[in-house]
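Only one protein chain is missing from this complex, and each of the others stays in its spot.
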Amino acid sequence: MTTEIRNEPSGKLEFASLYAQVEQFYAHQLELFDAHDAESWAGTFTEDAVFEVPPLSEPVRGRAGLAANVRRDQARQQREGACVRRWIGKLDVRPQFDGTLRTRCSALAYATPPGGDSRVLHVCVMEDVLVRSRSTWRTRHRRVTRDDLA
Amino acid sequence: MTTEIRNEPSGKLEFASLYAQVEQFYAHQLELFDAHDAESWAGTFTEDAVFEVPPLSEPVRGRAGLAANVRRDQARQQREGACVRRWIGKLDVRPQFDGTLRTRCSALAYATPPGGDSRVLHVCVMEDVLVRSRSTWRTRHRRVTRDDLA
Partner (left out) sequence: MTTEIRNEPSGKLEFASLYAQVEQFYAHQLELFDAHDAESWAGTFTEDAVFEVPPLSEPVRGRAGLAANVRRDQARQQREGACVRRWIGKLDVRPQFDGTLRTRCSALAYATPPGGDSRVLHVCVMEDVLVRSRSTWRTRHRRVTRDDLA
């Protein structure tokens, strides 16, 4: 071991490790959503997950409800004839004393019709509680707020 | 310690640690700006920070000036009736021999009026000098250039 690692506080390496895991987790989770892979996407949440998202007036609870949400989104995209891609950025990761992570990020959706111009569909803030469950992170609680409905 | 860590050059782990710290730093700093938290945002800069940003013809110097800039931005948003969110991406982090970091990233602002469509407000390049100050990174120098004014 060289001096630099010795001098690097272990908390900083652990944070870097968590940060990369969370980025990879969201890349995968968002990819599943964009691909309308309803069951796999729902599996990235805990079984008892709660998802608060506009314009729904009631939170979605549990994986069956989450998967149904993906299928509703897919049906809407097919009606509107546009490919929608989600992005996140400005990811803030806060490890908690109980081993969970609180994350906050901005989320965007871009819609692109075939042969047409892309446009920004929504600008959102997404706040999650992530828990480690069977060796991977899963979302236990998600709250999305949309800038146009704020 | 397993073989993989032994084989991983310490400089690479240190770089990963720095990179995650800088991403987290910007997530937090941009969040404070979006929330118009003028004093907290100014506190993420050094006391003698210099901030060059268009369309201002003179650099902003020091925290009082930085905080005033946030309040000007907040007043403009209230006049124009839109919620503005900043993003960064394409983050390039270059550790310097003196312990400072030079960073370069693209920055975007999205504006969303209540009930209306989001749009891209500005595309910028943001170049910072970050210094470690009382156990955290702070911006000592920032230069923003806007693609529409280039």
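Lettered A and B in written order, each chain numbered from 1.
Convention: a residue touches a chain if its C-beta (ideal position, glycine included) is under 8 Å from a C-beta of that chain, and two chains touch if they have at least 3 such contacts.
In this text the structure is predicted, and so the values were computed from the model without any measurement.
Q: Among A:46, A:112 or A:145, which residue is in contact with the omitted chain in the full complex?
A: That would be A:112, which touches the missing chain.
Q: Using the document's contact rule, name the residues of subunit B that touch the chain not shown here.
A: So the residues of subunit B touching the missing chain come out as 1-5, 8, 12-13, 15-16, 19-20, 89-93, 104-106, 108, 119-123, 147-150.
Q: Go through subunit A and note every residue touching the omitted chain.
A: Output for subunit A: 1, 6, 10-11, 13-14, 16-17, 19-21, 23-24, 26-28, 30-31, 83, 85-89, 110, 112-120.
Just so we're on the same page, only the chains that are shown with their structure count from here on.
Q: Please compute the C-alpha centroid of subunit A, do the same for subunit B, then give the distance between them in whole Å.
A: Distance between chain centres, rounded to whole Å: 23 Å.
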